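For this depiction, one protein chain was excluded, whereas all remaining protein chains were kept in their positions.
Up next, chain A:
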Amino acid sequence: MTMVYDEALDRFEPVLGLETHVELGTKSKMFCGCKTAFGAPPNTQVCPTCLALPGALPVANAMAIESTIRIGLALNCSIAEWCRFARKNYFYPDMPKNYQISQYDEPLCFDGYLDVEVGGETVRIEIERVHLEEDTGKSTHVGGATGRIHGADYSIVDYNRAGIPLVEIVTKPIPGTDRLAPEVAKAYVTELREIMRSLGVSDVRMEEGSLRCDVNVSLMPRGSSEWGTRTETKNVNSLRSVERAVRSEIERQAAVLAEGGKIVQETRHFHEDTGTTTSGRSKEEAQDYRYFPEPDLVPIAPDTAWVAELKAGLPELPSVRRKRLQAEWGLSDLDMQAMHNADAFDLVEATVAAGAPAADARKWWMGELARRANETGVPLADLPITPAQIARVTELVASGALNDKLAREVLEGVLAGEGTPDEVVETRGLQIVSDEGELLAIIDQVLADNADAAEKVRSGKIAAAGALVGGVMRASKGKADAARARQLILEKLGVSE
């Protein structure tokens, strides 16, 4: 039972909260020297420490601490002068020690904010904390209906992921987003992802789980100032899902409240296929994690001068960069927004850097290539073509060696693995026919074959020239320069435009 979104928003105001986990792209794990490569055969990137063999001890990864501080700085946080790791105790087979080394009341970074743009407005999302912890192993539950541990026939665990550094970024409650709540949530996660990328700390691939988001939603009746009970939705694995999960949870909660029901504080699971959430573990039966300071590790006390150095060394942040590029490229807000949504900024920028005009770079990435990416289900950046190759194609078009149609064929050849643009032009024979003699011979043939059309043109019906140009293009298999062909046809027939 749900209420339609608009009606829900007429009666209730949502309050959001977002907890985002980012797997850091460090070479080794958080507390041992094991590799962190994604997709390695199960249980091949493990050692006594990340398998929690008796007697093994953790040693904190300095690069992970540095990355976390840089994330905190990029999110305008204060950096703790002294803080500790803490043990979060609970039993679960994919957590080898049966406690997770995390941080509790002493996070590394705290009290920051992130501004996001939604519908032309800037919304400030306050950051409560950014802390560092370790990931768990990955359980696969085999058999049973739900794919979850209850009801499964058996479960297998891959500990390769156990101990990969994980940064948790927690927002303060976000009131006042009103109808824009789903968009704000999505914009926040999108912006966060951009920041991680610009910092180079993570590959932030939601589909591989290197960026995971839990969405907290509560509703309060309009005019009330007392926040309602919140739910925490997990398993939100794409940017689109972030938006859908917020929307769906608003609709569900509104229906419950409208009927006089109570929202249960619980964990809910988002289902990609239905776009709805279902109840998970109730917080009432939630565990007591018995946090206490991790005695196997020494406190982290980042040197103030070092933190200042890290701050000075931060890259240009994505929002600043977007404003700069928009001014440089002279593109519209709409174009910028579209590129942002399509993850095309880096690609367009690199293409421009390789010598292409901004408009052309945008046109290819957002047009032909976006379409290809969409069709094949591959992220734009993973298409087997480089910005430099796109720049080369635009150069060939600008020089008149290719027209748009041929350029598309060149791209197709590059994507098919046939080599560089120049190689594809060569092997497919895609140069524009620029030999005037060859072109004139084709024109003569076309005029002879289309005497009627030629006569019409001669008599002043210049519009009929289009058919003749088309004939030339067909006869040349698209290699002719259409504009030149038209010019020559008109000259031959003794008319001018």
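For the reader, a short list of remarks on this structure follows.
Just so it is clear, a residue touches a chain if its C-beta (ideal position, glycine included) is under 8 Å from a C-beta of that chain, and two chains touch if they have at least 3 such contacts; residues count from 1.
By our rule, contacts and distances are computed from a predicted model.
Hidden from the displayed complex is a chain whose UniProt protein name, among "ATP-binding cassette domain-containing protein", "Phosphoribosylformylglycinamidine synthase subunit PurQ", "Zinc/manganese transport system permease protein" or "Glutamyl-tRNA(Gln) amidotransferase subunit A", is "Glutamyl-tRNA(Gln) amidotransferase subunit A". Although one chain is not drawn, the whole complex shows that of A:R70, A:R87 or A:R161 it is A:R87 that touches it. Checked against the full complex, the candidates A:Y113, A:F292 or A:W306 give a single residue touching the omitted chain, namely A:F292.
Among A:V4, A:A40, A:V59 or A:V264, only A:V59 touches the chain left out of the display. Residues of chain A in contact with the chain left out of this view: 48, 51-60, 87, 89, 91, 93, 96-99, 149, 155, 157, 288-292, 295-298.
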